[in-house]
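Here's a slice of the assembly, chains where they normally sit.
Chain IDs A and B follow the sequence of writing; residue 1 opens each chain.
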Amino acid sequence: MEVRIELKKGVIDAEGETVAKSLKLLGFPAKSVKSVKVYDISIEAASEKDAESKVESACKRLLANPVIQNYSLRVMK
Amino acid sequence: MEVRIELKKGVIDAEGETVAKSLKLLGFPAKSVKSVKVYDISIEAASEKDAESKVESACKRLLANPVIQNYSLRVMK
């Protein structure tokens, strides 16, 4: 299962901005760069639905900070 | 354009292992976690092909380390 964690709109993306700045300084005409953190998580579960529920719970408890981040899940089939 | 940078097989993924360890310690039965870095890059280009060529060149020059990382591009349509 793929977890994708992005910063919410309005939150400054320091890493993305540094990458954009580097690219521009090297002559690449980057307009913007957004950094996203992705985790491919393999988890023991009785079913796909169960896996999804466990990973979502892990996002809420640990992986994502709801004040500044959004997360989304994607099942890889 | 989405750039996805992953560690090559055999390279230790310290971040992924730390996340897996945390999840297990919290009672989530994670089998493995792989961390992936994603950048959504918007770049000035004459065409989609030109954008792809520029972003690929940026990966080679700056974003990915060919000794330990693989990269892939995905055009979002």
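Criterion: a contact is a pair of C-beta atoms (placed from the backbone, for glycine too) under 8 Å apart; a residue touches a chain by one contact, two chains touch by 3 or more.
Values in this document were obtained by computation on a predicted structure and should not be read as measured data.
Engineer: When 2 copies appear, how many make the full set?
Structural biologist: If we count every copy in the full complex rather than just the 2 shown, we get 4.
Rule of thumb we're sticking to: only the chains that are shown with their structure count from here on.
Engineer: Report, in whole Å, the distance between the mean C-alpha point of chain A and the mean C-alpha point of chain B.
Structural biologist: Between these chains, centre-to-centre, one finds 11 Å.
Engineer: Write out the stretch or stretches of chain A touching chain B in their complex.
Structural biologist: Residues of chain A touching chain B: 4, 16, 19, 22-23, 26, 28-45, 54, 57-58, 61-63.
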